[in-house]
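Missing here: one protein chain of the complex. Every other protein chain is in place.
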Amino acid sequence: MKELTINIFRMDPAVDNAGKYKKFNVPVQEGMVVLDAVRYVQENIDPSLALRWNCKAARCGSCSAEINGRPRLMCKTRVDMLEEEITVSPIRAYPLIKDLVTDVSNNYEIERRIPAFRPKKGAAQPFLINQIDVTRSQEFRRCIECFLCQDVCHVIREHNTNYIGPRHAIKVASLDMHPMDGIDRSPMLNGDLGLGFCNITKCCQEVCPEGIKITDNAIIPEKERAVDYKYDPILRLARRLRRGSSAK
Amino acid sequence: MKQYIPPKYRYPLFFIGLMTMIITAIAYKFVFIPEVIIEVVVIVGFVLFVSSFTF
Amino acid sequence: MAIKTLLNSMIPSELLEPNWRLLSFIVLLISGIGVLMLYPMSEFHGYVDPFYAPTVLVVPIAGLFRLTCYAYRKDYHRHVFNHPNACGINIRGDSMTRDYSGETKFFRVENLHRYFLYAGILILPFFYYDFYISLIYSGSFVLRLGSLLLLLNAVALTLWAASCHALRHLIGGRTDCYGCAFAGSQRKSLFNWQSILNGHHEFFAWFSLLTIIFVDLYLRGLAAGMPIDLNLSKLL
Partner (left out) sequence: MKTENSKVNGIQKKYETVSSDVLIIGAGGAGLRAAIEAFDNEASVVVVSKSLLGKAHTVMAEGGIAASVANVDSKDNWKVHFSDTIVEGVYIGNWRMAEIMTKEAPDRVYELERYGALFDRTPDGKIMQRAFGAHTYRRLCHVGDKTGLELIRTLEDQILHRDVNVMDEVFITKLFIKNNSVSGALGIRLRTGEIILFRTKTVILCTGGAGRLYKVTSNSWESTGDGIALAYNAGAELMDMEMIQFHPTGMVYPPGVKGLLVTEGIRGEGGILLNAKGERFMLRYSPEKKELDARDVVARAIHSEIEAGRGTEHNAVYLDISQKGAKFIHQKLPGMYSQFMDFAGVDITKQPMEVAPTVHYQMGGIRVDPETCRTNIKGLFAAGEVASGLHGANRLGGNSLADILVFGKRAGLAAAIYSSKTALSSISTEEISKEIARINSFANKKKGLNPQTIIKVIGETMSEKVGIVRDGKDLGLALTKIQALRKKAKNVGVSGSLKFNPGLLSCLEVEGMLTTAEAIIRSAIARKESRGAHTRKDFPKKDPKFKKNILSYKNGNSMKLKMVSVPSMPDRLKQLVKLEVY
């Protein structure tokens, strides 16, 4: 039977000082994905190999990893698309727990800081919403929280800033673009949540397994909204005049 | 689109392409160079410049 | 001291780092402008060089439009500043030891993109005018290959400007509830249509740069006496 070689990152930070790649041989099946190979190792060779997976259908976003240096979902990456030897590492932007498992809990802390949906004042309930108004926000609601975009984002991975990262930027955008939402989060996003640190290099958009246009449809529109209230001198003047006249 | 050129060589190609054309132009002002050579070098520079594109 | 903090908050480390890519890029910009000055070529046989439409003085404006464009921002943050050079984890050229300020300090000027867009839109008609001029320069209507290239350049520039993210925001990016707004569904379809163009913004950005340089070289070639023009009217 044909076999493939897979190098899996092994490390328990409590015991080891440095991680190492361990080589395993796995029999190839037709249509095999990387998760099948890693699970084969986990089930048949070393049951203590730490690994997260749930649905195996690219719906839950648990099995994120760096496969041959590129963040991908293990369940969606077919082995026949890769070179002979496969290297699997955990998503390194997050603190390692063990082997392929990292601690992604700070994402929930960030989400706590984003104001939740609050209906516009005086909106009649149940809401009447036009179908043309749901499509933009719904694109971001496809997010499966695999955090591959957070992993690939150099601002999160290599630099210590207050930027919340692409996943959370689209969360903010999905709330802001909700037609019945009564809060404007773009000042906060541009301020405390550090959107200015994004330099739109679009890696997040490249790795998104759901094909969400993170940069084009969420981050850039949010940046433009920040321009509206902060950098556009004419709009600022107009606002000041309007406020001045209404004060009289 | 599939990228054939490794990302780290894109800017060098872009730079060399444009710079070739510029330097040829400047050189032509001060030194006598046959026009055929100028034409060939500029075309080469242009091709290098285009090959650095990412789209 | 106060000045130092001010400078610190204004000047990003990206500009201070010893970075051959940045230095060479600055050299490229300066020498490029220098060459345009060195060989002024405003008109040849009815063809107006796109760099000189309507005057070479608008080149800095067009340049700033390009430098603040979201498509080029991606490219120079990647390829000039290496922040990061590529998405691959091992080949990205960014590191934890490098300081980074993104678009927070000096690069906040990129937020003025929409003003350069307004200026760019004002300049656009001149390219079409130059195409028209090239058709009628001999007194009667003549269609030459060069005219088509001028048209191609004008169209490429138009597509690039029309697919701009700032324009997208003005058209409808800022609107969350079209159902509540005047002529909502029409505006939403305009927005959707522009969004399709916007999806190809990077392509248009680079393609228009390619055509403008190509047309410039082509016209200079003509001026130098290269036999590369065709009278298409005669062929037909």
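Going by the order they are written in, the chains are A, B and C; count residues from 1 in each one.
Basically, contacts are C-beta pairs under 8 Å (C-beta built on N, C-alpha and C of every residue); 3 or more make two chains touch, one makes a residue touch a chain.
All of these numbers come straight from a predicted model, not from anything done at the bench.
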Left-out chain, listing which of the shown chains it touches: A
Touch criterion as defined above, residue of A:82, A:134 or A:235 at the omitted chain: A:134
Selected from A:5, A:25, A:54 or A:106 as touching the chain missing from the view: A:54
Residue among A:36, A:66, A:151 or A:232 that touches the chain left out of view: A:36
Residue ranges of subunit A at the interface with the undisplayed chain: 12, 14, 29-33, 35-36, 42-44, 46-62, 76, 78, 97-99, 101, 103-105, 108, 111-112, 116-117, 119, 125-131, 134, 137-138, 141-145, 175, 178, 181
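Keep this in mind: only the chains that are shown with their structure count from here on.
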Lowest number of touching-chain links that must be crossed from subunit A to subunit B: 2
Far-end chain from subunit B, centres as C-alpha averages: A
Chain pair with the higher count of C-beta pairs in contact (A-C, B-C): A-C
Distance from the mean Cα position of subunit B to that of subunit A, given in whole angstrom: 39
Chain centre separation in whole Å, for subunit C relative to subunit B (CA means): 19
Averaged-CA centre spacing for the pair subunit C and subunit A, given as whole angstrom: 31
Per-residue overlap in subunit C, given as positions that touch at least 2 other chains: 78, 88, 91
Subunit A residues touching subunit C - in the complex, by the definition given at the top: 66, 69-71, 92, 128-130, 132-133, 152, 154-155, 158-159, 161, 163, 176-181, 196-203, 206-207, 213, 216, 220-221, 223-228, 230-232
Subunit C residues touching subunit A - in the complex, by the definition given at the top: 70, 73-74, 77-78, 83-84, 87-92, 94-96, 98-104, 107-108, 111-114, 165-166, 168-169, 173-174, 176-180, 184-185, 188, 198-199, 201
Residue ranges of subunit C touching subunit B (in the complex, touch as defined): 21, 24-25, 28, 31-32, 34-35, 38-39, 75, 78-80, 85-86, 88, 91, 93, 202-203, 206-207, 210, 213-214, 217, 221, 224, 226
